[in-house]
Each structure stands twice: as C-alpha cells, then as structure tokens.
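The other protein chains are all here in position, but one chain of the complex has been omitted.
Take a look at chain A:
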Amino acid sequence: MAQRLDFERPLQELEDKITELNAFMEEKNVDLTDEVSRLQKRLSKMEEEIYENLTAWNRVQLARHPERPTTYDYIDRIFQDFLELHGDRLFGDDEAIVGGIATFEGKPVTVIGHQRGKDTKENLRRNFGMPHPEGYRKALRLMKQAEKFNRPVVFLLDTKGAFPGKAAEERGQSEAIARNLIEMAGLTVPIICIVIGEGASGGALAIGVGNHVHMLENSWYSVISPEGAAALLWKDSGLAQQAADTMKITAPDLKELNVIDEIIPEVKGGAHRNIEVQAKSIQQALSKSLEELTQLTKEELVEHRYEKYRNIGQYTFVTDTIGLK
C-alpha cells in the first residue's frame, strides 16, 4: 500500500474501516455487506472529490511522493534495449543525470533524464537529482551524438534545481546551463521533453528546450520551487503552499500560459499508484509526438522550436494612462 499524504487521510480512515468490517464479518460470521458497500460508495465519492479538486500544493506533494516513479522506472517500461552511457569527457560522470541510447517502438532514440535516488544512500550518490555542470555537459554530449546519428532525443525532467554549490560554480554551472539552451535551440533532430516530477528553474530548463513539452498531470514546473519563491518574495519559506498557488506552477496552469503542449493524465491518486499504467500513457503521448515531429525536416524542426519559444511571454505598450512615455 502506497504511503498516504495528509490530504489523503480521510480516504485512509475510510479504507481502514472497510478492512476492519470485512475482517469482522469473516471472524464473527455476520452479514454486514450492506454497510460495507455503503462505505465503499462513500469512498469512491470521496476519492473523486479529493483527486478531482487537487490544490496546487497537493500536486507538489504528489510530485514529491517518496514512491513517485523516476526516470529509470520509465526508461525500463517505455524503451527497449536501453544502453546507459556515462561521462562528459571533460571532468566526470554526474549521476544526477542519466542517459543513453535505446529503441522506442522499434526506432532508435536517445533518452536523457534527471535521476533522483530511491533511498538516502542512492540520493547521496545522485545528489538528490540536482546536477553539477558535468551532468549538463554529459547531456550535451549525448544530444550532439544523437544529432550526428539522426536520433530523436527524449528528455525526462525531474529536479529540484541545478545544485547550488562551490564546485558547481567553479566549473561554470551558469555556462553549462546556458550552453545547453543554445545547443538545444539548434539541434536538428526532434526533441521531446516530459516533466515527470519536479521541474525547478534553469536546472530543469537546461534539458527542457523541446519541440514538444509535456507534463504529467501532477508534476510542477516553474522558475523556482514554492519554498524558494516564498522565501524570496515574502521572506518566509513557510508560505510555500500559498506560493504554489500564486506562482501558477501546475500542468493546467502551464497549459493555460501556453508553455506546454500536452498534459499527460495520471493514474488516480498519482503516478506511483500504478507505474505500468502510467508508463503506458507516457508512451502513448511520446508515440504521438514522435509521429508528428519525424515528418519535419531538419530545418523545419529548428524553425518549429524557434517559433515555439519566440512567442512565449506577455507584454504590452505604453498608452496615455500607463507607463512613462
């Protein structure tokens, strides 16, 4: 049974009660089926109410669920013949980003993603999925390799951000991110990016400039984490829940702002409830995107990406009543 989040507690209580009643029926041999089915009805109604009215913060909680599937979980289920490739050829191998070659529905692709750990030990090794410059430069090496051999690139985004550390700054964290943005802008193969969990800031965008950008229903993507936003804007990271709302960071928000293409629906209660089914729906979205994008020529792919990002943003011009001039 998956670990429950605070907003799921009423469901948990009801489920416990049903289990209790079932056990009681068996033990004492009394018929309580009416009562049980009444409770079950109430449970599914409650589930509907909770999962269809998730707040932005609830989605952040789901995106951070300890059992939430990671890049490897999806690679195993969506791709075949995955062969992981390591290192940036300059400094080292950053395990916060993983990547390699594989086949997808029989066709060669390169797949790259942020990789969190499943436990503390692995998280230390993978730096909680927060890359150093060598991680971004590994991604760059692999995407240039993909371009050379005309393979589409699939990026899976899931990070709390690029790592804020001394070594990262010394080795040019800014340049590593900036370089990837430039190179992704000009890549002559299809790029598809999918936010599978958390998408924080330049650390996410550094593998996020795609022809198509999709988000899982309960993932989030923004310029900063809700905690960071609350600390910066209101000097109180405790206001993260409010920031999650104000900053417009959910998949529906980003769809509304025209930043993403598709929202990939999640299994009821979150991707961790059924990884197989979740992987299937990601595969379908990927399949559709690839079919569409492989129709385009190299020049058209670059042009398509140019147009997509060229048009993001909202601005206006001075009228008599506002502005200075």
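The rule is short, and it goes like this: a residue touches a chain if its C-beta (ideal position, glycine included) is under 8 Å from a C-beta of that chain, and two chains touch if they have at least 3 such contacts; residues count from 1.
Rule of thumb we're sticking to: contacts and distances are computed from a predicted model.
Trainee: Looking at what's absent rather than what's present, what does UniProt name the missing chain, "ATP-binding cassette domain-containing protein", "Rubredoxin", "Acetyl-coenzyme A carboxylase carboxyl transferase subunit beta" or "Dihydroxyacetone kinase"?
Mentor: Matching "ATP-binding cassette domain-containing protein", "Rubredoxin", "Acetyl-coenzyme A carboxylase carboxyl transferase subunit beta" or "Dihydroxyacetone kinase" to the record, the invisible chain is "Acetyl-coenzyme A carboxylase carboxyl transferase subunit beta".
Trainee: For the chain left off this view, which of A:Leu11, A:Val60, A:Ile97 or A:Ile177 is in contact with it?
Mentor: Touches the omitted chain: A:Ile177.
Trainee: Can you say which of A:Thr159, A:Ser201, A:Asn218 or A:Ser289 touches the chain missing from this structure?
Mentor: Touching the chain that is not displayed is residue A:Ser201.
Trainee: May I ask which residue of A:Leu11, A:Val60, A:Val209 or A:Ile264 touches the chain that does not appear here?
Mentor: Looking across A:Leu11, A:Val60, A:Val209 or A:Ile264, the contact with the absent chain belongs to A:Val209.
Trainee: Pick out the residues on chain A that sit against the missing chain.
Mentor: 162-166, 168-175, 177-179, 181-186, 201-202, 205-206, 208-209, 221-224, 229, 232-233, 246-249, 253-254, 257, 259, 305-306, 309-310, 312-318, 322-325
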